[in-house]
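Here the complex is missing one protein chain, while the rest keep their positions.
Letters A and B mark the chains as written, and numbering starts fresh at 1 in each.
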Amino acid sequence: MSHETSGGPTPPLASSFFLGREQLAGLSLIGFGLFALYASADLPFFTQGGVGSGLMPRSLAVLIVFLGIVQLVLTWRQPAESTGRWPIRDMMPVLIGIFLFAVTIRGFDFGAFRIPVLGMLVATPLSIICSGLAAKDVRPVELTIFAITLTAICIGLFRYALAQPLPVAPWLIGY
Amino acid sequence: MLNFNRRAALAFGVALLTSTSLPALAQTYPDKPVTLVVSYAAGGGTDAIARVFAARLEKALNGRVIVENRPGAAANIGTEVVAAAEPDGYTLLIGNQGPMAVNPHLFKLKYDPAEALDPIAMIADAALVIVVGPRLQAKSMAELLEKAKAGELVYGSAGNASASHVATLLLGQTADIKLKHVPYKGAGPAVNDLVGGHIDFMVTTIPSVIGLVNDGTLTALAVTGSERFSELPDVPTVAESGLPGYTASAWYGLLGPKGLPQDVRDKLAAATTETLSDPEFIAKLKNDGGVPSNLVGQALADFMASERARWGEVVKAAGIKVE
Partner (left out) sequence: MMDVFYNLGLGFAVALTLKNVFFCFVGCLIGTLVGVLPGVGPVATISILLPVTLALDPTGALIMLAGIYYGAQYGGSTTAILVNIPGEATAVVTAIDGHEMAKQGKAGVALGLAAIGSFIAGTIATIVIAALGVPMTKMGLLFGPTEYFSLMVMGLVFAVVLAHGSLTKAVAMILVGVLLSCVGADMETGRERMSFGLHMLTDGIEFVVLAMGIFGFAEIFKNLADPEKRDLVKGSIGRLWPTLRELRENIGAILRGTGIGAILGVLPGNGAILGPFASYAAEKRISKRPQDFGKGVPQAVSGPESANNAGAQTSFIPLLTLGLPPNAVMALMVGAMMIQGIVPGPQVIDRNPELFWGLIASMWIGNLMLVIINLPLIGLWVKLLSVPYRLLFPAIVAFCCIGLFSISNDAAQVMMAGVLGLVGFALYKLQFEAAPLALGFVLGRLLEEKLRQALIISDGSMMTFVSSPLSAFLLAIGAVALCFAVLPSIRKSREDVFKDA
């Protein structure tokens, strides 16, 4: 994951109006801790004669908030380093690809409409092609051929070699 | 394969169109793999029994039977999946006392298993065994009860509201003793702590401890079924040991979504009966601690209703609640 070596030092932001990476890190810890406190607010701390289900989550949440404050205090005077780009749009195709796989593999009920069980035969190439579009140097024909080949390999591997009960294409071959 | 399926689909279509109705279906059923849903992750006791059963059922049905694990939410997810499935006989459920008889008293369920599911046939009944380890030197049930009256004993279970837990609750209520519950994740770690002398006793499935009982590491005091278990002939039942009327066992039934066509049900019930009479299947079942128990249709429904009422009382008396 995050390795300083890979990123290298990023230049400080020109304006000190923005929060730097380290300060943001502290704030996110505080935010996460407070959220966890809220989420575990209904859990009892102690029960008679033992630890309640809330003891661990709530003590941890408090500790995390505390560490967030420590982080803020320690880094408050440091120059604000930028976190770099957050190009969510470049990542979207991958997210959508994952999502499409999830809703097509065994169908999904959105309430208003229903996706039928499309199975691996549809879900796999869909996720490959969609997420592949995220690449800047995407070549559509190559990607399509690749998706088809890989789908065949996946079906053979997971369904037949490893006997996973994954639907292949119920609309075509019944399972 | 493809041809055959097309033909089957055609036959099905024709059957629907001409309303010659369902015999046509039964003749072709199953013409695609049947999915047998197990509400637990692969690797557990219910999964093991389901796989042994599915392998033999394939022969009886002359078609593929695929075990599919849909674990989650205390086994309620698997139940929901089958309850919501098309009642065509291609999605079936292995139900046990947990989601069928205990959970309705603990959770707000989307579906009432008694109403949303069609009981097809009972498959197996697996009695549990009461074992003590080095921490509690008891040789008999009487001794265990005596020690439990002298001071609170600590027992392990395979998890909150598991068969092992509720069977011990019932034991405590029947014998009027107070016990301290330590839940574990599965029987394995609990047996470990029993052997290590960290807890006093536990009520658990026979396969999880039979080796340790045979070599004397653990002592089996009683089995919880109505009869003795053939592999432990010297171990009395709880009822024989001074608590008449006490029985508790894990049971496994085959169920489908409500509204299965009668002939599909009949075919499945007949296939189950055939499976249960196979000596090879019986032998495999015995390894999982079970004996075949064949209750078909309404008989299974009645049995499930009585189990549900019985465990409801136990759970209520113990004050177990899940918010």
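The criterion applied here is as follows: contacts are C-beta pairs under 8 Å (C-beta built on N, C-alpha and C of every residue); 3 or more make two chains touch, one makes a residue touch a chain.
Given the structure is predicted, the values throughout are model-derived calculations rather than measurements.
S.K.: One chain is left out of this view; which of B:176, B:215 or B:234 touches it in the full complex?
M.R.: B:215
S.K.: Write down which of B:119, B:207 or B:256 is the residue touching the left-out chain.
M.R.: Within the whole complex, the residue contacting the unshown chain is B:207.
S.K.: Among B:199, B:221 or B:314, which one is in touch with the chain left out?
M.R.: In the complete complex, the chain left out is touched by residue B:199.
S.K.: With the full complex in mind, choose from A:70, A:152 or A:173 the residue touching the hidden chain.
M.R.: A:70
S.K.: Contacts of subunit B with the missing chain: which residues?
M.R.: 41-43, 47-48, 51-52, 55, 67-74, 77, 106, 154, 159-161, 180-186, 188-189, 191-193, 195-199, 207-208, 210-212, 214-215, 217, 284, 287-288, 320-323
S.K.: Touching the missing chain, which residues of subunit A?
M.R.: Against the missing chain, subunit A presents residues 1-8, 21-22, 24-25, 28-29, 32, 36, 39-40, 43, 47, 49-51, 53-54, 56-57, 60-61, 63-64, 67-68, 70-71, 74, 83-87, 90-91, 94-95, 97-99, 101-103, 105-106, 108, 120, 123-124, 127-129, 131-132, 134-139, 142-143, 146-147, 150, 154, 157-158, 161-166.
Here, only the chains that are shown with their structure count from here on.
S.K.: Can you compute the centre-to-centre distance for subunit A and subunit B, using the mean CA position of each chain? Integer Å is fine.
M.R.: That pair's centroid distance is 37 Å.
S.K.: Where on subunit B is subunit A touching in the complex?
M.R.: 1-2, 5, 31-33, 35, 64, 66-69
S.K.: What residues of subunit A sit close enough to touch subunit B in their complex?
M.R.: Against subunit B, subunit A makes touches at 165, 170, 173-175.
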